[in-house]
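Just one protein chain is left out here, and the rest sit where they should.
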Amino acid sequence: MSKMRKLGALVTSFAVGGTLAACGAGGPGEAGGAITDDKIVLGVITDLSGVYSELAGENAVEAVRMAVEDFQAKHGDDAVTDTIEVISADHQNQPEIANTKAREMYDREGADAIFDVPTSSAALAVAGVAEQNQKLFFDIGAGTTELTGAQCNPYTYHYGYDTYMLAQGTGTTVTEQGSENWYIIYPDYAFGQDMNKSFVNAVEGAGGTVVQSDATPFPNDNFSTFMTKAPGLDPKPDVLGTMQAGGDLVNVVKQYNEFGLREKGIDLAVGLMFETDIASIGVEPLAGTLFTTAWFWNLDDRSREWADKFKERTGSRPTFDHAANYSAATQYLEAVQRAETDDADAVNEELNGLEFDDFFARNATLREGDHNLEHDSYLVEVKQPDEVEEDFDFTKLVETIPAAEAFMPVEDSGCEMG
Amino acid sequence: MITARLLQGGGALRWTLLVVGLVVALALPWFVYPPIATDMIAWALFAVALDLLLGYTGLLSFGHAAFWGSSAYATGLVAIHTGMPFYVAVLAGALVAAALAVPIAYLSVRRTGIYFAMVTLAFAQLIYFVANQWRSVTGGENGLQGIPRNLFGLDLSDGFYFYYAALPVILLGLFAAWRIVHSPFGRVIIAIRENPARARALGYSVDRYKILVFVLSAFLAGVAGGVYAIGHGFASLQEVYWTTSGKVVVMTVLGGMGTLWGAVVGAGIIVQLEDYLATAGIDANGIVTGAIFAITVLLFRKGIWGTVAQLLGRRRRDDRDAEPGPVRPATTTEEHADAR
Partner (left out) sequence: MDALLQQIFTGLVSGSFYALLALGLSVIFGMLGVVNFAHGAFYMLGAFGAVTVLDTIGVSFWLALVVVPLVLAVLGMVLERTLVRRLTSLDPLYNFLLTFGLALILQDLVRLKYGVSSQPYSRPDLLQGSFNLGLFTYPRYQVFVLVFSIVVSVAVWLVLSHTRIGMIVRASTERPELTSALGVNVGRWVTPVFGFGVALAGLAGVLAAPMRAVNSEMGGDLIIVIFAVVVIGGLGSVFGSVAAGYLIGMLTAVGNFYVPALSQSLVFILMALVLLLRPAGLFGREESMS
């Protein structure tokens, strides 16, 4: 603690020339079997005010709180500790803020694990902090495969979805169903480029052809260029795959309908879509559109049961990000309970390779090789307007993609766990 | 010697300020979370660099993120690929920023006044698009991750130590800015701000001076951006986005243009405020930032430093320097005729 001592050490180390490395790491917690400060602290770093604040945001924090309460209710006096705190921070989608807040949570506020962190750059930055501090991090909100690829580390888990999974579900299944010729448009930044690559692989792997794929400016509000181009391609595409997200996706769908592409025999498939997107575009323009999701609340009774509790509490239906935050926090707390300590390495041993099944993650494995959560994913279709029974009841299941096929095989991930 | 020059530049007050400033800088990580303290000094130098242009030359660059960000990337690349001490990486990054500034300055000084602001903003946006597209180098939206803090084998992973490793670089940068302002060159740029036609009549090549100060400013912004990237361990698109340009302008204006000290104060306040807002649960960052802008510009244009100085009744010979640069009647100067 004493800063004087620290500075003293620094001065000495300058003089001696680098002996600091030896004492710098400091002593990590007491020996096994203990809970540091007699409490568990869960940190949620998310976007509370920007573009992801509805699909993640405050309700993601709320989902983690629900997980804590359910954990305490379940274990009662047998719980490993009585005190479990949830702290949160708004990273405003700025990786710098995420990075600093993650450090602060681990260093100063005693956070044992951090959750959510949408935006790839922020997620990768926090992953770096987790590795440095040797504390656990469960990324949910970001889609980049780098987290479980070249930039993977032993303290970071990717929990929910990634670009590979999204493409695998939609690209493969839609092609196998007979829409063989694809025209893909993707926003020209990392997420879009990854999605495009994954989609091309998936489509071609299933025997289809990507007639053309075009990068579009990001952000962009006029997609007419691509809409007018689509019917003229040779061979004429059966399906337009759009990898746009958020406001750009809304633009694409509005203009897809304006140009009447569906009437010209070109279906629409979307790379990544949330209930919040469907609400802002409207069900009618999207009816019949296919996309892959990690989960949706109306999947079955188990899911609905949780979604009802969530709605009671927050007033709205959960997105898969919310469900995944709950699931990840629960799995983490259970692992602490089993390990009887919050020491990250001991908990990690419980989690690494864990096979489980909960309402969010079915047939799930926290893979040892790359720390990606492997679980069933779902190809879904946007309902027809007359099928919608309540707000956010927008999708129905087309096909379940089994866990083993849904995610990138470990050996392809490029992850070398340190 | 340095001390002699300091004495030359002003009286006891300036000395006191310098000592106080130095003490604050040394003590900062005891009071502020060290990574935040590092952010503060990096932004302080960035704001001072902007102030060279805005406060002293009367040119509002709304695209300084281009230099802060390009140096962040360049510094990161050098640190990752060469493993050299981070001082070298930061220097390399700043040189890249300065090199980038040459063509941008050359084109931008063709317009003055408000045009200059729009043009720099547009160029910065161009740099942003390049950074986004050039994924093999910058990592695109994922950012350039894993920038090491190399320094002769020292373990700087603790933010507390890193702060003291970074401080000398920043102080050197601040000192350079101070030297520039109080040199004959500084007198010329202030003269250009006050009356470009007269400066030209006196035989100064106004454009060349503007380009030079622009490049110097970009270099210092690059030093700051490099330190920032090393401090965070990565560089992202945020560094080159226009909101970053806006943020540094807020800092300078809030603190007080044309004072150097003001920029430092403004940076400290804004960084602290942003950190506070991240956990405060007040979901209104835009409103807060926007209101700071509007209120400062409407009610105390001299900024915090300028206002305090005025309240203290500090009427000194070099008070003219302390006045915000661009306060001039709208119709007389050549700048405005052009801007229209």
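Read from first to last, the chains carry the letters A and B; within each, the first residue is number 1.
As a convention for this text, contacts are C-beta pairs under 8 Å (C-beta built on N, C-alpha and C of every residue); 3 or more make two chains touch, one makes a residue touch a chain.
Bear in mind the structure is a predicted one, so any value in this text is a computation, not a measurement.
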{"item": "Option touching the unshown chain, where B:Ala12, B:Ala201 or B:Leu298 are the choices", "value": "B:Leu298"}
{"item": "Contact residue for the chain not shown (choose from A:Gly260, A:Gly353, A:Pro385 or A:Pro402)", "value": "A:Gly260"}
{"item": "Identified contact with the non-displayed chain, of B:Ala117, B:Ile170 or B:Ala278", "value": "B:Ala117"}
{"item": "Residue numbers in chain B that touch the chain omitted from display", "value": "58, 60, 107-108, 110-115, 117-119, 121-123, 125-126, 129-130, 133, 196, 242, 246, 249, 253, 283-287, 289-294, 297-298, 301, 326-331, 334-340"}
{"item": "Contact footprint on chain A, counting only the chain that is left out", "value": "49-54, 188, 214-219, 221-222, 224-226, 228-229, 232, 246-251, 254-255, 258-260, 276-277, 279-282"}
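Keep this in mind: only the chains that are shown with their structure count from here on.
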{"item": "Chain centre separation in whole Å, for chain B relative to chain A (CA means)", "value": "36"}
{"item": "Touching residues (chain side chain A, partner chain B) in the complex", "value": "3, 6-7, 10, 13-14, 17-18, 20-21, 24, 48-49, 87-92, 94-97, 99-101, 103-104, 108, 120-121, 124-125, 128-129, 132, 144, 146, 151, 188-191, 193, 218"}
{"item": "Chain A-touching residues of chain B, taken from the complex the two chains share", "value": "29-30, 33, 35-36, 39, 132-133, 135, 139-143, 145-146, 152-155, 157-161, 164, 228, 232-234, 236-238, 274-275, 277-279, 283-285"}
